[in-house]
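What you see is the complex with one protein chain gone and the rest in place.
Think of it as A, B, C and D in the order they're written, each chain with its own count starting at 1.
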Amino acid sequence: MRPVIVDKAIYADGTRRDIDGDISDAFDLAREDGDCFVWIGLFEPNVDEFELVKDELQLHPLAAEDAVTAHQRPKLERYDDTLLVVLKTLSYIDETSDIEVGEIMVFLGPDYVVTVRHGSGNPLGPVRERLEESPELLKHGATAVLYAVCDEIVDHYGIVAHEVEIDIIQLEKAVFDPGARDVTEAVHSLKREVLEFRTAEDPLVPVLQEITRGRIAECGSTREYFRDVLDHLLRVDEQVDAHNELLNSVLTAHLALLGKQQNDDMRKISAWAAIIAVPTAIAGIYGMNFEHMPELKWKFGYPLAIGVMLVICTLLFRRLRRSGWL
Amino acid sequence: MRPVIVDKAIYADGTRRDIDGDISDAFDLAREDGDCFVWIGLFEPNVDEFELVKDELQLHPLAAEDAVTAHQRPKLERYDDTLLVVLKTLSYIDETSDIEVGEIMVFLGPDYVVTVRHGSGNPLGPVRERLEESPELLKHGATAVLYAVCDEIVDHYGIVAHEVEIDIIQLEKAVFDPGARDVTEAVHSLKREVLEFRTAEDPLVPVLQEITRGRIAECGSTREYFRDVLDHLLRVDEQVDAHNELLNSVLTAHLALLGKQQNDDMRKISAWAAIIAVPTAIAGIYGMNFEHMPELKWKFGYPLAIGVMLVICTLLFRRLRRSGWL
Amino acid sequence: MRPVIVDKAIYADGTRRDIDGDISDAFDLAREDGDCFVWIGLFEPNVDEFELVKDELQLHPLAAEDAVTAHQRPKLERYDDTLLVVLKTLSYIDETSDIEVGEIMVFLGPDYVVTVRHGSGNPLGPVRERLEESPELLKHGATAVLYAVCDEIVDHYGIVAHEVEIDIIQLEKAVFDPGARDVTEAVHSLKREVLEFRTAEDPLVPVLQEITRGRIAECGSTREYFRDVLDHLLRVDEQVDAHNELLNSVLTAHLALLGKQQNDDMRKISAWAAIIAVPTAIAGIYGMNFEHMPELKWKFGYPLAIGVMLVICTLLFRRLRRSGWL
Amino acid sequence: MRPVIVDKAIYADGTRRDIDGDISDAFDLAREDGDCFVWIGLFEPNVDEFELVKDELQLHPLAAEDAVTAHQRPKLERYDDTLLVVLKTLSYIDETSDIEVGEIMVFLGPDYVVTVRHGSGNPLGPVRERLEESPELLKHGATAVLYAVCDEIVDHYGIVAHEVEIDIIQLEKAVFDPGARDVTEAVHSLKREVLEFRTAEDPLVPVLQEITRGRIAECGSTREYFRDVLDHLLRVDEQVDAHNELLNSVLTAHLALLGKQQNDDMRKISAWAAIIAVPTAIAGIYGMNFEHMPELKWKFGYPLAIGVMLVICTLLFRRLRRSGWL
Partner (left out) sequence: MRPVIVDKAIYADGTRRDIDGDISDAFDLAREDGDCFVWIGLFEPNVDEFELVKDELQLHPLAAEDAVTAHQRPKLERYDDTLLVVLKTLSYIDETSDIEVGEIMVFLGPDYVVTVRHGSGNPLGPVRERLEESPELLKHGATAVLYAVCDEIVDHYGIVAHEVEIDIIQLEKAVFDPGARDVTEAVHSLKREVLEFRTAEDPLVPVLQEITRGRIAECGSTREYFRDVLDHLLRVDEQVDAHNELLNSVLTAHLALLGKQQNDDMRKISAWAAIIAVPTAIAGIYGMNFEHMPELKWKFGYPLAIGVMLVICTLLFRRLRRSGWL
C-alpha cells in the first residue's frame, strides 16, 4: 500500500527530532514548547486520510477540500490561523520533450507546516535535506520550510525554461537548415508546453509579491529570502514570454522559407521544362510531312538538326544558370 | 401554459418549508421571523408577471426592467437594499459543438432571494437540492443561495472549457494528420465560441473580486466560499485565453502545412512530368522525316530507342526519388 | 433658411411649457423659478448664431468654440457652472453598409440644458418625446435630459453593432461558401468601420464611469440611470472588440482557404495534364520512322494502340480520383 | 552667419515691447517690473552661445545640456524655479510622403520664457503672431506662450495625421485596384512613419495630463486651455493607433489578394494549356505510322480531324469560361 504520510518530524532550535507515535501527540508537543514546529509530509491523501490532519489543525472545510483535489491555480489563501500556498511543480521529460505538471500545497501555521504533494515532480526530498543542513535557516521556524519549497520549485522552473530554450534552438536550426524536416508540429506542440508553463508560473508572481511586500505576517523574518525567489521567478517569467514570441517568429520564418523554397523549386522545374521544350518543338517541325522541305534531303540535315537542338539547349542552360533559376 | 413561478419556499434554520398561498404572504412571514428567508424561482417572466414581485420588494424600475430582459452583461448592482447579480449560463451542445448561452439574475435582499432564469441552461435545480442537503451552508442565509448559484455556474464553465479543450485537441489531430479534412471553418467557428465564452465569463471576475474583497456587506460571512468560486473562475479565464492562443497557433500551423503540402504536390507532379517528357522528346526526334537518318534503318533501332527511353526514365525516377521529389 | 434653433421649451414639474419670445426671457424665467429648467436645441450653429447663447450663459470661450466645431472626441468637461458632454452619434446606412458619424454636445447648467447637434444622426426628436411622456424622469431636472440623450445614443450603438454582426456573418458565409466572391475588400472596409465605431464609443466609457462613480454632482440623483447606460455601453464595447478579432480571424481563414483552393486546383490541373500526356507519348512513339517496327504492320496495331491509350487513361483517371486529386 | 537669437521682446499687459540692447538688461527689466515677462527665441544654439542665457537664468547644468542637444523624448521637467518642456515638431513633406521631425524646448520661469528650436519644423512664428493678437491670452503671462506653442504643435500633428490618412486611403485604392502597382514597400515605409509619429506624440500625453491635473503651479490659470490641447492630442493619438492597425490590415489584404491573383492566373494558364493539349494529342495520334489506319485514307479525313479539334477546343473553352477559369 502507498504510504500517505511520507515524513514527519519536529524541528527545534534548527535540529530535527523524529516523531514516535501519533501525529496528534506531535502537534500537542509542538504546542507546549513554543520554540519548535512540526513538519508533516503527505502524498496524494484522500478525504478520509486527510481527516485526521484536518481535525487536529481545525482547518476550514474548503482548505481541506483544496488539499485532496489537485488541478488548482497557484495561490495564497488565509483561513484563520492557517496560510495555504498552492504551487505547481514542473518536470521536463527528456524523451518526449514534454513538461509534466504536479502540485504542492503548503499549510503553514504558527507551530506546524503540512506539505501535500500531488503528481510526479518531487522537490520535497532535497528541500528537507537542505533545510536540515542549514540550522541558521531553520531558526526562522515554519516559514523557512515554505521558503525552501518555493525556492526549490522556482529553481526547477529555471531548469525547465533552459530545456525549452534548447528545444527552441534545435527548432531554429531545423528551420534554417536546407532540406530539414518539417517543424510545424514541433513548434505548435512546444507552444502548448510554453502556454502550460505560463499557466503554472504566472499566478505565482502576485503570491510572492504579497509576501515580499510584507503583507503576510508569518513570513516577516524571511522576506529577503522570498525576494530572492521572486527575482528568479520574474526571470523565468520573462524567459517564458520571450519563448512564446520566439516560437511565433520561428513559425513565421518557416512560412517565409517554405514560400521561398516553393519558388526556387518552381523555377528549377520550369527551367528544365523550357530546356526540353525546344528540341521537342524542333523535332515536331521536321516531323511535318510537307513534300517540299529542302532540309530533309540534305545529307547532314539530321546531325545539323540535332546540333541546333544541343546548341540552343546549352545556351538556355547557361543563361538560366546565370540568372539563378538553375 | 408555461409556469412562471418555478419554485417557492421559506428556509429557516437550514430547513425548507413550502409556501401555501400567495407570494406576498411568504414575504410577510419572512419579515416577521428574522431568522429565515424566502426563495422564489422565476422562469422568463414578462413585465406583468414580474409586477407582483417588483411591488412586493419595492424594486427600482431599472432593476425590474433588468429582470425581464435577457442579453445583459454579467454584473453586480445595488439598488437600495437589494443586490442584483446577473450571470451567464453556458451549456455545451455535443451534436453541434456549439455553446448555448442563458442568463440568471439573482435579486438578494436581507430576507429574500429571487432567481430569474432566461434561456436554456438550468443550474438552479441541482443548486436547490445541494443547498437543502447542506443545512450548514443554508444557515448563512440568502447569501448562501447566491454562492451556490455562482459555484454551480462557474463549475459548469469548467466543464464547457474542458469540452472546448477536447475540440481543440481533435482539430490539432486533424491538422497534423496527413490527408485530413480541412479544418479552417472548424477553427474559425470554435474561435467564435471561445469569444462568446469570454464575453460570458470575463465580466464576472470583477464581480466576484468585489465580493471577496469584502465590499459587499451581504456576503460577509460567505467570503471564503466566494474566494473559492473566484479561484475556479480565474482558472477558467486562463484556460479561455490559452484556447484563443492555441486556435491562432493551430490556424497558422495549418497554413504552414498547406504550403508544405502544396510544394510536395508540385514537386511530385513536376517529377512525373519530367519523366514523361523525355520519351516524348526522343520519339519526336525519331519522328523527323530526314532522308539520311542512319538509326532508322538499323535492325534494332526501334527496340534500342525504346530501351534508351526506359533507361533514362528509370535513372530519372531513381534520382528524383533519392532527392525526395517522388 | 435652415433653422438654427430647432426647439425650445421650459420644463417645470415634469411638464413642458413652450417659450414665447426670446431665449433670454426664457433663461430669466427659469432663473427666477428654481424648480424648472430651459431646454434649447440647436443644429449646426455658426459662431455668430451661437453668440447669443454664449453670452446668456456666460460660457467659457473654449466651450463656445467646442459648440460650433464638430470632429471632437467624446468627453466630459466642466467650465465653472456648466458641464459640457460631447457624444458621437452613429447611424448605419443599409445600402452601403457604411457607418455615418454625427456629433451632439450637451451643455448642462443648474437650470438649463443646451443641445447642439452636428451631422446626420438625429436622436433628439425621440428623446424629447420620451422625456415628455415620463414626468417621473423629468423631475430630476436638466440631468434627465443628459441621461435620455446618452441612453438613446448608446441604444443606437447597440443597433449599429447588431448590423455589423450581421455583416460579419454574411462575410463568414461568403468565405466558407465554395465558389464565393472574394471578400478581402469587404473585410478590410468593415474593419475600417469597426475602428471608426471604436473611436466613437470607447472614449465614452470613462465619461460615464466618472458619472456613475458620483464625481459629477449634477448627476447625483440619476446615477443609477447612468449606470444602466454604462452597462449597455460596456456591452457594445465588448462586441466591437469581438468584431475586430472576428474580422482578423475571417481574413486568416480566407487566406487558408485560398491556399487550399489553389492546391486543389493545381492537383486537378496536373491530374488532367498527366492523363493527356500518356496518349501523346504513345502516339509519339508510334510516330517514329524506324523501318523495323513490327507493330506498325499488324493488322490491329492501330486499334490496339488506341485501346492501350484508353486503358491507361482510364486506370490513371480512377487512381487519381481515388486519391482525391480529381 | 546664422543668427542664434531669432527674436526677443518684453510683454507687459498683453502688449509687446522690443528689447534694445542686451538680453541681461531685458531680464533685469522684467524682474523689476513684476507684471511682465521676457520671451527669447533661440535657434540651434551651441554650448557657448547658450552660456549667456544659462548664466542669466542660473539654469541647472543638465537643463542647459538639454537645450543644446536635440534627439530627446518629449518631457516635462522641473529644475528649481524653471520648468523645461520638450516637444517634437512634425512636418509632412509632400514630395516624398516623409515626416520630418524637429524639436522645441521651452524654458518657463516666473518672468521669462526661452524657446529653443532644433531642426526644420518652425511653428514659433505663427505662435508669436497669434499671441500678440490676443492680449487676453497674453495676460496669463509666460504660461500663455507654453500653451500657444503646445497648441500650435498639436494642431500640426492633426494636419500630419490627416496627410497620413490620405496616404493610407491611396494605398487602399492601389491594393484593391486590379492590376495596380505593388504596395508592400509603400506600406512598410508608411508604417515606419507612423511609428516615428507615435514616438513623437505619445510621450506628450502624460506631460499634458500632469498640467491639466493641476500639478504644475505655473500653468494654474491656463489649465482649461491645456485641457483643450490634451483633447486634440488624444484624438491624434487614437488616429495614429488606428493608422497602425489599418496598415497591418492593408498588408494582410494585399497578401490575400496576391494569393487570389496567383490562383486566378494559374487557372487561366492551365485552361489555355488544356485547350492546346487536345489538338496536339489528336495530331500525335494521326501522326502514327501504322499501316492499317483507315481514317488516313478517307477523302475528308484531314478536314474531319481539324474539325474535331476545333469542336473539342470550342467546347472546352465554353466550359472553362462558364466555370470561371477563363
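Throughout what follows, a residue touches a chain if its C-beta (ideal position, glycine included) is under 8 Å from a C-beta of that chain, and two chains touch if they have at least 3 such contacts.
Values in this document were obtained by computation on a predicted structure and should not be read as measured data.
Colleague: Going by the touch rule at the top, give the shown chains the omitted chain contacts.
Modeller: Over the full assembly, the chain not pictured touches A, D.
Colleague: Which listed residue, D:31, D:73 or D:173, touches the chain dropped from view?
Modeller: D:73
Colleague: From the list D:13, D:177 or D:265, pick the residue that touches the absent chain.
Modeller: D:265
Colleague: Could you tell which one of A:115, A:143, A:184 or A:280 touches the chain left off the display?
Modeller: In the full complex, the listed residue that touches the missing chain is A:280.
Colleague: Would you write out the residues of subunit D that touch the absent chain, in ascending order?
Modeller: So the residues of subunit D touching the unseen chain are 60, 62, 72-73, 75, 77, 79, 179, 182, 184-185, 187-188, 191-192, 195, 199, 203, 251, 254-255, 258-259, 261-262, 265-266, 269, 272-273, 276, 279-280, 283-284, 286-289, 293, 295-302, 305-306, 309.
Colleague: Extract the touching residues of subunit A with respect to the undisplayed chain.
Modeller: 172, 176, 224-225, 227-228, 231, 234-235, 238, 242, 245-246, 249-250, 252-253, 255-257, 259-260, 262-263, 266-267, 270, 273-274, 277-278, 280-281, 284-285, 287-293, 324
Methods note: only the chains that are shown with their structure count from here on.
Colleague: Could you work out the angle of the rotation that brings the CA atoms of subunit B onto the matching CA atoms of subunit D, rounded to the nearest 5 degrees?
Modeller: 145
Colleague: With over half of the numbers shared counting as same, classify the subunit C/subunit D interface as same or different.
Modeller: Homomeric contact, different residues on each side for the most part.
Colleague: Rounded to a whole Å, what is the gap between the Cα centroids of subunit B and subunit C?
Modeller: 26
Colleague: Which residue numbers or ranges of subunit C touch two or more of the other chains?
Modeller: Answer for subunit C, listing residues that touch two or more other chains: 252, 255, 259, 262, 266, 273, 280, 284, 287-289, 293.
Colleague: If each chain is a node and each touching pair an edge, is that a line, ring, star, complete or other?
Modeller: Topology of touching chains reads as a line.
Colleague: Any two chains that touch count here, so list every such pair.
Modeller: A-B, B-C, C-D
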